[in-house]
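A protein chain is absent from this complex, but the other protein chains hold their places.
What follows is chain A.
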Amino acid sequence: MYIDDKAFSMQEMSSDAKQQPGSPSQINAFELIRMSSFLDLSGFFEKEEVQQRKIRFTSNYSSGDLLSKIEGIVKEMGFRVAKRNGGKLRVIQAHNKEKSLGSLSFLTEVFDISSSLRVVELSKSYGDSSLYRKLWTKLSNDLGVSTL
């Protein structure tokens, strides 16, 4: 996918200095807008609020740093990580490969907003809500910043 290819090459470079305002890997307005919970009709089919399933936070770390730090944190908490191409990580509860109680699977994506700011989006595919909450709270506390 378009954005991911650019984010992937950003990851390889992993240097903040290369990131300039208006650079190719920078998110466009519609990519940001589409993250809105209010554009998500999954609420018709899910008991849980969208806000409990899709989380966003901003961070000053570079895309590359963010992805490796997220990987480090979740692995410490006992999760398995499958890397996708570009700025994406699929995180799965290590001990339960099936959708059973206590299992959890979510996707992490990192986007560039500006030269010094990234947005991280976490989307739960299925699993334990309180475990998920624990995880994203830790991730946003450790890695996030809410203002530029």
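As a working rule, contacts are C-beta pairs under 8 Å (C-beta built on N, C-alpha and C of every residue); 3 or more make two chains touch, one makes a residue touch a chain; residues count from 1.
Here is the rule we use: contacts and distances are computed from a predicted model.
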| message | Since a chain is absent, check the UniProt entry for it and pick the matching name: "Palmitoyltransferase", "Histidine-containing phosphotransfer protein", "Calcineurin B-like protein" or "Vacuolar protein sorting-associated protein 29". | response | "Calcineurin B-like protein"
| Of A:36, A:85 or A:137, which sits in contact with the chain we cannot see? | A:36
| said: Take the complete complex as the reference. Which residues in chain A touch the chain that isn't displayed? | reply: 1-4, 21-22, 26-45, 49-50, 56, 58, 113-114, 117, 119, 146-148
